[in-house]
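A single protein chain has been omitted from the complex, and every remaining protein chain is retained in its original position.
Should a chain be cited, it is by its letter among A and B, assigned in written order, with residues numbered from 1 in that chain.
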Amino acid sequence: MQPEKSPLSREPAPEMIRDRKLYREMGLTDEEYERVVRCLGRLPNWTETGIYSVMWSEHCSYKNSKPLLRRFPVDGPRVLQGPGEGAGVIDIGDGQAVVFKIESHNHPSAVEPFQGAATGVGGILRDVFSMGARPIALLNSLRFGSLDHPRVRYLFSRAVAGIAHYGNRVGVPTVGGEVCFDPRYEDNPLVNAMCVGILDHRDLQRGVATGEGNPVIYVGASTGRDGIHGATFASEELSEESEEKRPSVQAGDPFTEKLLLEACLEMVEKNLLVGIQDMGAAGLTCSSAEMAAKGNAGMVLDLDRVPQREPAMTPYEMMLSESQERMLLVVEKGREEEVRRICDKWGLPSAVVGRVTGDGRLRLLHKGEKVADIPVQTLTEAPECVREGVEPGYYREYASFVPEAELVDLDPGEALLKVLASPTVASKRWVYRQYDATVGTSTAVPPGSDAAVIALRGTEKALAMCTDGNGRYVYLDPKRGGAIAVAEAARNVVCSGAEPLGLTDCLNFGNPEKPEIYWQLAGAIDGMSEACRVLGTPVVGGNVSLYNETRGQAVLPTPVVGMVGLIRRRDHITTQDFKKDGDVLFLLGETRAELGGSELQQVITGRIAGRPPGIDLEEEKRLQETVLESIRRGWVSSAHDLSEGGLAVALAESCIGGGRGATIDLSSDLSAIAFLFSESQSRVLLTTSPEMAERLETFLRERGVPVQRIGRVGGEHLKVRLNGTAVIDADVQELAEVWEGAIPCAMNPSSMS
Amino acid sequence: MMRFAVPIFPGSAGMDCVRAVEDVLAQPVDPVCHTQTDLSSYDAVILPGGFSYGDYLRPGALARFAPVMEGVREAAAKGKLVVGIGNGFQILLEAGLLPGAMRRNDHLQFRCDFQRLRVETDRLPFTRDYRAGETIRIPIAHGQGNYHCDDETLAELRQNGQIVFRYAGENPNGSVDAIAGIVNREGNVLGLMPHPERAVREWMGSADGVRFFTSMLKYWRESGAA
Partner (left out) sequence: MIKATITVKLKPSVLDPQGEAIRKSLNALGFDEVTGLRTGKTMEVWLEADDPGEAEARVKAMCEKLLVNPVIETYSFSLEEGK
């Protein structure tokens, strides 16, 4: 039966929506609209059309990616909560668990970078504390175009400022992440924000509405007209018209977020909650629908009770608003007063806006009229799209491309300087100096090493965490690239002394309706899944961001992995800097001529081509377990994983960070350029004291890990000889100046900032 | 036992100070709600860092009118030890308990770093366990740490030995005379932008903040107030 029409007669009537296909503006296709009509058994009104359009948008429903995401391994003996809730939860012993997730805010950051990035941080914080966990760290993975362009400098500096603004004010330290630059991100920057939190098992919450008659309570900032159709916006390509969509970017208030965080954790502590969920994408619509669906229940909401900050808001506007810093709670009947008292204490608006029902429907009331009546389950069951992936032409061509040919004659010393000066490799201190990494007094390893480490008070334990993404390798070979993204992230936490526990992923891709993009997506997921299985790191949550393209140009297909690992004892914490003159250097793993997709290739030729490095996951696993065991036995002074720029860059970074040089003697059939800049996987640079060197080397060989003793730490130069010939002789101070100066120079004051 | 109060305003990062006192001194320390006016049972007050009231209007401008500031003024007037760290320093300036004002960093960015500081005097309750002229490493984390005062005030501060800490090496925010921390004329109210409570264990990157707290305890014990 048709719900009564709202007195807001300016909204189009159901017949007009159908006849003029107005639903298309909201992002629904003709087929999807037909399906909505079938779900309801009648024509939807404006509010109902809006609700279906956001719930069935890619951003909320994952309709294009769900069939593929099912391939991820999500289980494990320590997994307490996999994908499907605010964040993933993994047991870390002693009745505690780590909670974490990564999320994208790409489209908003392209249009309004400060608020886009800031609200990305706000959203991911809420996802973590909605699980009942106290956030203890933030990380972010950023990708921009070339810093030669003023607009890119603008997007980059404003995004970093926005992240700093929000994270610093909420009082959660920003301790790690990555920043990469590539022309393919010029019009579509990637801004992925990750949050890590801690809880006691008994405090674990879920976003679920159960118990007929239980009150539904809205807590947090009042609702305005910001961000309406933000979810739909995130599900489309960008164009010049996107500039007009600026109101789709919300403004965040970190002060309110801090109060909201404390209020929610107080409610958790007092055991007040039946269910709690963040109002993020698609705001009140998504939270109410998902909570009801997960609880196999229904909900009735009285929109007159919703705290509003603008006059005459329509039901459509209230349901679709993406105003920030809001949560939806369900508590047991009778406990509403306790919630109100806590909210009042923290100065937060709150209101009982509805109750849980048993009829499986989402019913909305406004000014005494019923303005929507929808079967809840249909909202969370968007029609999935299974598409065809098609291998692109470039992939076939690159099979025979030999990257080394155009690079092998370079002078290694000059090549090193060029690569160190490349913004992707250069020091990111310009960025992380703007982030408060010390608040909370728990940061054992701040930004600047392979992974960040947070100490867990009251225990001997610590958590290592990092974000690692990879657009180039995935572009050149999605399956291999996906596996490498996972392997590298795990390798980074291992080098900090941690056992990788699990990961969260953010998949940043172009338009999945294009067969080549879909091929990239499917391949990457397959590669990641295999690596997760072999390395024992389940995917406990994540995010997909599609349609990252402008004028038909897609970004490099970029999965970003957020990995968390557990360090058993504080004295296992390891960093990448060389520690002491005389320490012995070991190179673990096999080096092959693998320059496809390498930093050197990009810097010298201006493009990437060929196949990316190969990866043997069993070899990787053996390497990681052995390195971790070596660290645990106290035999390791420094550990650094090899990635962009290969061995040369890893050596330079460890020298610069340690403020000391090294003398290296290599022997190989490979050319100097190939050996030094190849990005072969499963390699780590270890140093140890002279007394431990033999024991370590024996252990590594016993475990079947390829190992070469390559030199010693000492002096003020990085000296590398290959087969007896000097190939690099660089003053560490000079290397430091190039590496540290690259980004500040690129951002110099004559540019727009 | 020396009793510490750490007033917590909406937006404060107060627990860092609470934990530092607990871990370093093992003395009783209470996080105190900003609405509580009576601090007479405490021997020392630490106004913590963070972003009280979101730094709205000006950092510390709203916090200065919170009820608890009544208790803070009283403690200061009675000669008890009052410390303002980061945002706490900003609150003391807005409240007029210390002279001058705090402005945005001259390079306009938030700056978080381990900073070298010179301890200018070891005669104060807060610095006895340091050596005058010593250089220590303490983290800074602020967007508005650019201390400003007029020439007259600066001359007075210098003359009276009220400048307690200066930035050594690079001046991270443009503060006049590289001032990182000052004390009132009576010597019992100290404000500083760097965070000693974030440098109390080597694994944090530096433990140079320990002596900041031990100095206060030592002073309190020796002053007969114990």
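Quick note on the criterion: a contact is a pair of C-beta atoms (placed from the backbone, for glycine too) under 8 Å apart; a residue touches a chain by one contact, two chains touch by 3 or more.
Just so we're clear, the structure is a prediction, and the values are computed from it rather than from any experiment.
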Among B:104, B:128, B:166 or B:218, single out the residue that touches the unshown chain.
B:104
For the full complex, which residue in B:94, B:113 or B:197 touches the chain that was left out?
B:94
Would you mind spotting which of B:5, B:20 or B:149 touches the chain that isn't drawn?
B:149
Touch residues of chain B, complete complex, unshown partner:
57-58, 61, 65, 93-94, 100-101, 103-104, 106-108, 148-150, 174
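The definition used in the following text is that only the chains that are shown with their structure count from here on.
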If you average the Cα atoms of chain A and of chain B to get two centres, how far apart are those centres in Å?
37
Complex contact set, residues of chain A against chain B:
161, 164-165, 168-169, 171, 253-255, 258-259, 346-347, 432-441, 443-444, 446, 455, 457, 570, 573
Residue ranges of chain B touching chain A (in the complex, touch as defined)
10-11, 13, 16, 19-20, 49-51, 53-56, 109-113, 139, 141, 143, 195, 197-198, 200, 203-205
